[in-house]
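Have a look at this one before I ask anything.
Every protein chain of the complex appears in place save one, which is left out.
Coming up: chain A.
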Amino acid sequence: MSDWGLGLLDSSALKLLGGVVVVLVLASAIAWLLGRRIGPTSTIGNLKQRINAWWLMVALIGAVLAAGETVTILLFLLLSLLALREFITISPTGRGDHKVLVWLVFIIPAVHYWFLWEHWYGMFSVFIPVYAFLFLPARNALAGQTKGFLQRAATIQWALMVCVYAISHAPALLQLPVAMELGREAAEGSSPGDGGATGAHLLLFLLIVVQGSDVLQYVWGKTLGKHPIAPSVSPNKTWEGFIGGVLSATALGAALWWITPFTPLMAALLALISCVMGFAGGLVMSAIKRDRGIKDFGSTIPGHGGIMDRLDSLCFAAPVFFHAVRFFYA
C-alpha cells in the first residue's frame, strides 16, 4: 500500500482525504438527525446544501489531483475566471473599459497560468504585478474615457491580483517540492508533475487548514461569539470566533504535520499564519460586499454563494503560505 499512487495522490494523501470524508459523513449524519428532530426548516435546508457542496468540492479536488498537475492547474484557472467574472460584475467599470476587460479575462489569466504550468517562477511572479499592471491602464487610457480613471484602473488591477494572481499560488504549491529538494535553480523549468505527492500534500494541508479555519471560526462564533471585531463590516465576525477558530485550526495544522515536510511546531506556525491571513481575506471581501450592497458574490455554489465567497480566505492565505514555505525550505 505504501507505494500506491495515482497522479499526485499517494497513500498518505489518500489517508488525508479519507479523514475529510469521515468528517463529511459525520456532518451529513448530524444534519440528517437535526432535520428529523427539528423538521425541514430553511436553516437545515441550507446546512444540507452546504454540506453537499463540500462533498462535491472535496471530490473535485481529489479527482484533479489524481489526474495530475496540468489538470489541477486548469481547475484553478477556471476558478480564477469564474471569480473574475463575479468580481467585475460588482466593479464600477463602464463601457469604456470593455476592451481592457477582454484582455483581463481572455488573455492575461491564460498567460499567467501558462507561466505557472511551465514552472517559470520568475515570470509567474512578475507578469501580473509588473507587466499587466503597466499595460492595462495604458490600454485603457487609449480608449479615451477619463471619468473615474484611477478608480477604474485600480479596480481592474485589484480584481486581477485577487482573482488570478493570489489564487494561482495554491496550485503553485504543487511545484514547490522541486525547489525544496533540488534547489531553486533546478526548479526553474522543471516538468509539470515533478513536485509529485509532496506538492499535493502541501496543497491539501493549506486547503484543509484554511477552509477548516473558516468552518471552525463559524462554529466558535455561533456558539460563543459576543464581541464583534469590526461591526460595521461584518457583525458575524467575533473575537471569540476568531480566536477559537484560529487556535483550533492551528492545532489541526499541527496534527497534520506528518503529511508535510515540516516539524510539528513549524506546521503549527504555518497553519497559524494561514488562518490569520484567511481571516483577513474574509474580512476584506466582506468590506467590499458591504460597500457594493450585496450579500454574496454570486450563486455558483449552492448554499455558499459565489466562488469568491468560498475562496476569499484562500486568496489571502495562499500567497503568504507559498512564500513562507519557499523562504524557509527552498
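We take it that a contact is a pair of C-beta atoms (placed from the backbone, for glycine too) under 8 Å apart; a residue touches a chain by one contact, two chains touch by 3 or more; residues count from 1.
As a working rule, contacts and distances are computed from a predicted model.
For the omitted chain of this complex, the UniProt record lists the protein as "1-acyl-sn-glycerol-3-phosphate acyltransferase", which is one of "MoxR family ATPase", "ATP-binding protein", "ABC transporter permease" or "1-acyl-sn-glycerol-3-phosphate acyltransferase". Residue in contact with the omitted chain (choice from A:T70, A:Q151, A:T223 or A:T263): A:Q151. Interface note: of A:M123, A:V215 or A:I273, the residue touching the hidden chain in the full complex is A:V215. Check A:A251, A:L269 or A:I294 against the missing chain and you find that the one touching it is A:I294. Among A:A31, A:I88 or A:L116, only A:I88 touches the chain left out of the display. Touching the omitted chain from chain A are residues 50, 81, 85-86, 88-90, 92-95, 98-99, 101-102, 104-106, 147-148, 151-152, 211, 214-215, 217-218, 221, 234-237, 241, 282-283, 285-286, 289-290, 292-296, 298-299, 303-305, 309, 312.
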